[in-house]
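Every protein chain but one is kept in place in this view of the complex.
Chains: A and B, in written order; residue numbering restarts at 1 for each.
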Amino acid sequence: MEKQNKSLKKGLRFYMHLYRMILIQDLKSKMSYRADFIISTIGMILTNLSGFAAFWILFRNFPSIKGWSYHEILFLYGFSLLAITPVQCFFDNNWSIYRMVYTGDFIKYCFRPVNLFFYFISEVFDIKGVGQFIFGVGVLAYAWNKLRIPCTPIYLFVLLMSVLSASLFMISLMNLAAATGFWIMGSAYVMIFAFKFKDYARYPITIFNPVFRFIFTFIIPIAFVAYYPSLFLVRADEVPLLTYLSPILGIMFFYLSYKVWMKGAMSYSGTGS
Amino acid sequence: MSETRPSFVRKYLALTKASMMESLAFRTSIFVTILGNLVYLIMIYFLWQAIYASSPTPIVNGMTFYDTMVYLVLAAAMFNFLECFIVWSLGRDFQSGQIVVSLTKPIDYQVFTFFAVLGQYIMAFLTTFLPTFIIVCLMTKGGVPLGINLIFLVISMVFSVIINFCVDFFVGVICFYTQSIWGINVMKEVVVALLSGAAIPLAFFPAVLRKIIRFLPFHAIYNTPLQILTDESLTLTNYLEMLINQVFWVVLMIGITRIFWNASKKFITVNGG
Partner (left out) sequence: MESVIKIEHINKEFKILKKREGLKGSIKDLFSRDYSTLKAVNDISMEIMPGEMVGYLGPNGAGKSTTIKMMTGILKPTSGKIIVNGKVPYTNRTQNAEDIGVVFGQRTQLWWALPVIESFNILKEIYRIDKKTYQDNLEYFDALIGAGELYQKTVRQMSLGQRTLCDILASFLHNPSVVFLDEPTIGLDVSMKSKIRELIRALNKEKGTTVILTTHDMGDVDALCSRIVIIDKGKMIYDNSIEKLRSFFGDYRTVKLKFNKKEEVMQTEALEKEAEDLQSFLKSQFKGAKSLSASVDDKWISVLLKEDEVHMMKVINCIQEKKKIRDMTLEEISTESVIKKIYEGDIQ
């Protein structure tokens, strides 16, 4: 058979190519629901504006938090917006797991000869996240300027790396939250809670007492979504070891979340009919 | 009319009971919700503690750290019990055409929906608000005034539920026209969370914003009952004034949703859903 000639191993190139294909199809689908697209974009902008309004109202009353100035916290705020962009744009399909499990539609992903997680996640590209990204860039640029952080290629590279590692934590957190949907019926709650964490990830971890500092660093690692990775830029003179480790920890955490997700998917597809 | 009354009520209460049982079936979701709330409250606590610690005065805008915490904890608990995903379920009903089936039933759809979610409201009240309330009362050891205000609180919360339901129902019906559930829902969520005082007490808002908020129904959902509960300085006249203000919004919101729903119903029957 000719099939045997094909190499059985599917490399990165195969997956990249496939991802692009599926992504383009999804964008085409989105275009056919134009009204939804426009309203969702407005909704996204409004979410960011109101988030910023809450932030602003708070700092109107209190000039600083635990020695962190308004601009420093604003930097964290912008940074966290960038860090959650990947999870919003590329991993949005996680939100439909609990519904697909309920209706049984999830099973259709299980019959394809490609990685299940990849195939499921690649199906949706949420363009709304782009608006948030732009908003985040604006906030970050403003704070960056006010904090007089130098704008050299090295600093931009550090920013890119730290945003990427921060985003891995958010992605992994949402993967784990979504995976609960395979075991628990109607577990949208878990995702909603996990996603709410991002609103608190934008404050310095030092506001917590040691116990919760530990919990939010090692158990529910939201401190990595903005605080640790951004220390490189905001407070270059007091960079802790965890900041240096954040890329590696991010990859490890992502791998863990992927494994749990896959285990959940397999255990579900066996039971649901 | 008077003869049909008992069976009329029973018909709707059966719905309520069914939805209570349905929410009980999701055992894990109840535990997860309680646990998630706890984590969430811890974050709020530390954030505001840090904020107040950095403030030069212990009282900001007439609220101590204590007042703010009690207010925010109960606001979070209330938010959890008022969020019943009505917009989503209505939106899906409209999109799937299920609405046509519901319209053929010999019950008013709006009333039907209300009683169907009432069970969820009751369960969420018992599982999230009540335990939180008791814990707050015990922890603050008399910090929460417990007296005549409790009676007003109960009345006020009933009004809150109704106003909140009307807002949700109104927004849900909008989905019928827009075909966009996520966008509409997220707009509602952020607007309600910010302008109702659920995220930040209205006392912290700038005066201009507070004036505008008075002309919107949202403050009657969260701020009114919470103020009744926490503000010791209120007199009997204040309570009555606040309740009358809520009644005004109840009547207005019911009126508006009725008109909007009846118009939409015509639209549905003409266009075939």
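Things to note:
What we mean here is this: a contact is a pair of C-beta atoms (placed from the backbone, for glycine too) under 8 Å apart; a residue touches a chain by one contact, two chains touch by 3 or more.
None of the values given here were measured: they were computed from a predicted structure.
Only one residue in the set A:Gly67, A:Gly104, A:Gly138 or A:Pro240 touches the chain that does not appear here, and it is A:Gly104.
Interface with the hidden chain, as seen from chain A, comprises residues 2-3, 6, 8, 14, 17-18, 21-22, 25, 28-29, 32-33, 104-105, 107-108, 110-116, 119, 266, 269-271, 273.
To be clear about the criterion, only the chains that are shown with their structure count from here on.
In this assembly, the C-alpha centroid of chain A lies 29 Å from the C-alpha centroid of chain B.
Listed in rising order, the residues of chain B touching chain A in the complex are 25-26, 28-29, 32-33, 36, 39-40, 42-43, 46-47, 49-55, 60-61, 85, 178-180, 182-187, 190-191, 193-194, 199-200, 204-206, 209.
Residues 33, 35-44, 46-47, 50-51, 53-54, 57-58, 60-67, 180, 184-190, 193, 196-197, 200, 203, 207-209, 212, 220 of chain A are the ones touching chain B in the complex.
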